[in-house]
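Would you mind keeping the following structure in view while I ask a few things?
Only one protein chain is missing from this complex, and each of the others stays in its spot.
The chains carry the letters A and B, assigned in the order they are written, with residues numbered from 1 in each.
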Amino acid sequence: MNGLLTKFLLKNPSVLVFLGALALFTAFVSVGSEAFGWGFISTSFVKTLGKTLCFCLIAIAMDLVWGYCGILSLGHFAFFGLGGYMLGMWLMYARTEIIVQTAMSNEVIPPTDQEVIDAIGTQIFGVVGGSDFPMIWAFAHLFWVQLALVVLVPGILALVFGWLAFRSRVTGVYLSILTQAMTLALSLYLFQNDSGLRGNNGLSGLQNLPGLDDVSQDIVSMWFFWASAFALGLSYLLVKLITESKLGNIVRGIRDDEARVRFLGYNVEGYKLFVFVLTAIIAGIAGALYYPQAGIINPAEIAPIASIYLAVWVAIGGRGRIYGAVIGAAFVSLLSTWFTGGQAPDIPLGIYTIKWVDWWLVLLGLSFVIVTLYFPKGIGGLFDRLVRKGDA
Amino acid sequence: MLRVLTLFLGLLLAVPAFAQSSLYDALAEQTAGLKKPSSKTIETVISSLQDSGAPGVADFLTKLQSKEVWYRKSDDKFFFVATDDKKTYRLIDIQSGEVVAEVAKKEIKQIKPNSGVRAKIDGALVAFRLTDADPAVRDAALVGISRDPKAKDLAPLSAALASETDPDLKARMERLSRVLTVSFGDTTEARVAAIASFDGDLGLDARAVLNPLVTTTLKAAPEVGAGENVAKTLRLGNDISEEDAFDLLVASGLAQAEPTKGDIKAALKANIIGDTVGGMNVANLGTDEARLAAHMALAASGAVPAILTSEDKAALLASAAYYEVYAEADPAVTAAAVEALSSISTAVGVSQFIDLVLDGISLASIYFLAAIGLAITFGVMRVINMAHGEFIMMGAYTGYVVQQIIPNYTVSLIVAIPAAFVITFAAGVAMERLVIRHLYHRPLETLLATFGISIALQQIAKNIFGTQARPLTSPGWLDGALVFNDVIAISWIRIAIFVLAVIFFLGLLFVLNRTRLGLETRAVTQNPRMAAAMGINPDRINMLTFGLGSGIAGIAGIAIGLFAKVTSELGSDYIVQSFMTVVVGGVGNIFGTLAGATMIGFLQKGIEWFNPSNTLAAQTYMIIFIIIFIQFRPRGIIALKGRAAGD
Partner (left out) sequence: MKKFLLASAVSAVAATAAQADIKVGVLHSLSGTMAISETTLKDTMLMLIDQQNAKGGINGEMLEAVVVDPASDWPLFAEKARELLTVHEVDVIFGNWTSVSRKSVLPVIEELNGLLFYPVQYEGEESSKNVFYTGAAPNQQAIPATDYYLEELGVEKFALLGTDYVYPRTTNKILEQYLKDKGIAAEDIFVNYTPFGHSDWSKIVADVVALGADGKKVGVISTINGDANIGFYKELAAAGISADDIPVVAFSVGEEELAGLDTTNLVGHLAAWNYFQSAEGEANADFIDTWKDTMGAERVTNDPMEAHYIGFNMWVNAVKEAGTTDVDAVRSAMYGQEFPNLTGGTAVMLPNHHLAKPVLIGEIQEDGQFDIISQTAEVPGDAWTDFLPESAVLKSDWKDLGCGMFNTETETCVQIKSNY
């Protein structure tokens, strides 16, 4: 196996370049962090960078499903959100359990198990006007089960949805609209207070790891940064392994002409389903890493617009070349933060001052049209051109 | 000024002359109750004023009701007040109607009776007003009675009925007197007759007076009391569960409530001696069983009351009768009311169903309007236009801007509709020429490019108009509702939207099937090359078709803005639903969109009807249903067959 990997890496030096760059970047941030280095990168910026890595991770998944398999999914943020919710449930439950048990340990008569659970329920759901634990919280106290659910819930949803859709040969724009409907339905469902996941409020305080109250956020933020970087590197490798294999060739074939691949005797639906489910799982993992850094997850996060932005990142970065997705996600989301954060200088035009807070979205929207029209290969396409020039 | 002063002095001197019946004195007695009127105290104030027999009480109360009475802070005297510039205020004497002084605002204070107080004044003035010469005042009196029917209103109402000349008012008086008779009639026969007269009547007033007659209270007693009008006797275990029955016994004071888990815990805590309670170690009381055992031990020692054994409880339960008793004591009246209400409830059920259908039609026409433009651009041309919602928004903002320029709502609407069409038509054509034209062979990328345009347009709208909702007000003739009865009603604006949807539907059918443009459009969509070979310019046709779809979206925007709100997010609220309408209905023809809109509209109203307390759930289930529906009919309800189906 090791030998195979070495062979693969030698055949694809770009993977090594990417992993090397990622490692360098991680080292740089570590050295610059407040927790482990000179502290010229603030903790809030470390969190921003960590979250950006998670966006890069889901962008890789998006590139695999869209750029390689031709399925323009407008619903992958549903999987991202579900991953976040699954881990978030454990984080909330475990943190609250500690608080409740500490408070109750002072009581004269020891509490019954039911009283402890009721008190946790009141703490978690009292905020949104409830107190009983819904069924879906049955495993919230078991870390490993919830961790498995991070992968299983998005995976199973993708499996069921994908099986239904691919079986009926729903393709192209119809499939896009259907995936969009899926994420809309999920977000509307979660918006309900009765959904059992605290409705519009969602799950909050996720940055506080249970039992680790004494560990400063400066350090926790670095842990998650490293975890995100590791997951990104690993997924990049995995996705590259897939796209460079025979499987990858078939998937690309499906993208270019589905009917032809089917006539060649391949089970097109099976391949599509595999890619769809795999990318949903990667999205789920990305979400589980993202939300403890963001601190709060709520249904607004999985509104259809988020998934469309995901497509925008991948398109701007350049489809069908994995690293393009990473560049697109990092570039656009960081630029967004910069422009909307009020750091970008306003441009006075005499009669009118362009405030970037107001005009950034207009710029983004128009640049998107321009990329689609004139640079269909995105930023990655520019790279390719440079590399080819270098070769010549 | 001097004249005013002398007049004022004159008045002051004149006051003692008719002191016994002076309005001033009558008011002075009730100063506190008048300065801060509350519906709890105003009735005594009013009756004291009316009893005083002072002249002008009715006029004073009417003015009080319309917030025209003020008092001077220095001496608590009441005045009517008029002002032209909101700086100086003229004090008008309450009796003579003369201006007595001019003061600054801070010297006086307005009395602001709330609507509860105003209703009480209405009630008190009924007798005066029912025979007033002005029909509007009589009308107000009737409204006053119907809001708060009282036994004392029946006699003046009957008297007024005899002399009333206005046929409309007379009919209402007649009905109102029947309503009052149901509750306050002198004899059982009169009441039963009045009740019977409302058989099958849908009026809310009739139901409002009949329903209280048949309301029942659940009772538990050793035996049924004498003279109680019993509606139903409940059998223990069949009609009423043992827990409910026991709770009822507790509520009626026939049994002691059982201690809850919390009570047990508190009782244990109160009886801790050293480390133990009831002979058990406190540290072991972490389960309900252990606590119960400890409690029983305590009970045995007499420290706490014992918990009932199940035998005792059964005996206690068996010792009482459980029954529902009517609030109304007269059995003949309740029997008549039950009968009348059962006929009414059938009628209400039917009406509610019709109302639900009307709501469904209305929602369907809104979805249809929002989606019809898409049915052309997406359905016919196969172009995914994510900015379609923003065209709807542009139409709505056009309506708003036109309304700012032309203040007359009717005229502005007449101007706004073509203006919205022209503007969005132009925007559509521009977009087709600049962007979509280059992407006809890359449908997925059209989706992304138009999405880019969508976010840009939305943000531009925000920058121009702000994020706050803007008013788009419908003209007066679209205010109000078409009321069939007290259950079935539909607002005129919704009817207008329905009519607009019908016009669009027929108009588009005509354009697509009967005009040269329609023929050419169909030709181009089915086979652009062949169409070009036949001398059709596909570029021009695509441009015009796209413009048409966008222009229609603009008009739809005005309709949606009139009925809901105008914000920059207006379009994105409808875009996913619109796409689903088109996809569910079947791409490529207008009938499909109609079918899709109808299905989605009715489905949503149907789900809302099943689960009235949560509208959000209705939307979720509807989308899930659509997703599943598409799995089984991927081509929609009305699928094109053969070549035209394309793909």
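One rule holds for everything that comes next: a residue touches a chain if its C-beta (ideal position, glycine included) is under 8 Å from a C-beta of that chain, and two chains touch if they have at least 3 such contacts.
Quantities reported herein were computed from a predicted structural model and do not represent experimental measurements.
> Among the chains you can see, which ones touch the chain that has been omitted?
Listed by label, the shown chains it touches are A, B.
> Touching the left-out chain: which of B:224, B:293 or B:490?
Only one of B:224, B:293 or B:490 touches the chain omitted from view, namely B:490.
> Which residue among A:78, A:197, A:261 or A:294 touches the omitted chain?
Counting the whole complex, the residue in contact with the absent chain is A:294.
> Could you tell which one of A:10, A:27, A:103 or A:160 touches the chain left off the display?
Residue touching the chain left out of view: A:103.
> Sort through A:12, A:30 or A:131 and give me the one touching the missing partner chain.
In the complete complex, the chain left out is touched by residue A:131.
> Of the residues in chain B, which ones touch the absent chain?
Listed in rising order, the touching residues are 38-40, 67, 112-119, 147, 204, 207-209, 211-212, 215, 348, 352, 355-356, 359, 362-363, 366, 466-471, 473, 479-481, 483, 486-487, 489-494, 563-565, 567, 569, 573, 605, 608-609, 612-616, 619.
> Need a quick check: the contact residues on chain A for the chain that isn't drawn.
The list for chain A reads 25, 28, 32, 40-45, 47-49, 99-100, 102-103, 106-107, 122-123, 126-129, 131, 188, 191-193, 198-202, 204-205, 207-208, 217, 291, 294-298, 300-301, 327, 330-331, 334, 338, 340-343, 357-358.
Throughout what follows, only the chains that are shown with their structure count from here on.
> For chain A versus chain B, what separation do you get between their C-alpha means, in angstrom?
About 42 Å, centre to centre.
> Considering the complex alone, what residue numbers of chain A touch chain B?
72, 108-114, 161, 164-165, 167-170, 172-174, 176-178, 180-182, 184-185, 188-189, 191-192, 194, 304-305, 308, 311-312, 315, 358-359, 361-362, 364-369, 372-373, 376
> Across the complex, what residues on chain B touch chain A?
Interface residues on chain B, with respect to chain A: 265, 268-269, 272, 282-283, 285-288, 291, 384, 435, 438-439, 442-445, 447-449, 451-460, 462-463, 572, 576, 579-580, 583, 614, 616-617, 619-620, 623-624, 626-628, 630-632, 634, 647.
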